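This part shows chain A:
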Amino acid sequence: MFHGIDPRSPIPLYVQIAERVRLAIATGTLGSAAPLPSVRQLAAELRINPATVIQAYKDLEAQGFVEIRHGAGTFVRELAPGRRARERSQQAVALVRKLLADARRSGVSLAELQRALETELGARTT
Partner candidate 1 sequence: MRAMFRAVLHSQWKWSRLIVVLGTVAAFAIPLLSLQGAARADRGALQAPELLRAVQSWGTLYPLLATALGLLMAIAAWAPDHRGRHIHALTLPLARWRYVLLRFGAGFVLLAAPIAGVLIGSSLAVLAATLPPGLQAYPIALAMRFAFAVSVAYAVFFAVSAGTARTAGIILAVIAALILVQVVASMANLNLDLFGAAQTALLLGPGPLAVFAGRWMLVDV
Partner candidate 2 sequence: MSRLLGVLLTVSVLASPVSSQDSLIARLRRQADSLLSAWRDAQKLAAVADSLEQVRATAGSDTIAVGGLRIIANPSPLPLREAAERAWPVIDSLYGSAVEDLPRYPFIFRAVDPDSSVRRTVLHVGVELPWDLDVRASTNVLLTTVTAPHFDPALADWLGAALRPTLRPEDERAAVFVQLVTAPSEAVRGCFLGDIARCKDVLQLGDSTGLLARWYVTPAEREALVTGSFTDYFARGATAITLQNCRQHRDDACTALLQALPPGSLPRPLGPAARLVLVREALRAGGRDAYRRLVASPNTAIEARLSSAARMDIDSLVARWRNGVVAARPKPLTLPWWAGFAAIGWTAFFGFCALRSSRWRL
Partner candidate 3 sequence: MNDAIHIERLHYRAGKNFAIKELDLHVPTGAIYGFLGPNGSGKTTTIRLILGLLRPLSGRITVLGLPMPEQHARILGQIGYVPEQPHLDTTLTVRELIDFQAAFYPRWDRARAAELIKRFELDGEHLFGRLSKGQKAKLMILLALSQCGDLLVLDEPTDGLDPVVRRDILSALITYVSERGATIFISSHLVHELERVCDWIAVMDDGRLITEAPMEKLKHGTKRLVVMGAPAEIVNPPFRVLTRESANGGGAGENWVVGDWEPGMTSYFEGVGASVREVIDLDLEEGFVELLRSFREGRSRR
């Protein structure tokens, strides 16, 4: 779930961790009330500062995704069904926005992008 965390990217580590957890929740790999790895375990495994993991878990708690019970650890909260769908669509929007930024930087026009999308999707649906 947390492979490929990149400390060199400008996005702070705790944001990346929070993203990954939200993605996992969205895709359902983390069912509701499923336990998240403990701060100590995750920090040691990813070799990052425990404070970063704590901050990521706090953000998730603030956004209502998880619930930190002191001494017992961190658990995914009961999510309203629509919440997961909304989370998935937000993920999609974020992906598209990133795609557009990359396209602009590499000078690809919108029309070409659209055509490539259709051929790619076409090939996928048949």
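To be clear about the criterion, a residue touches a chain if its C-beta (ideal position, glycine included) is under 8 Å from a C-beta of that chain, and two chains touch if they have at least 3 such contacts; residues count from 1.
How were these candidates chosen? In short, all candidates are chains of the complex that A comes from, given by their letters.
Remember, it's a predicted structure, so these values are computed and weren't measured experimentally.
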Legend entry - Complex member in contact with chain A (any copy), out of 1, 2 or 3: 3
Legend entry - chain A residues within the candidate 3 interface of the complex: 7-10, 12-13, 39-40, 43-45, 47-52
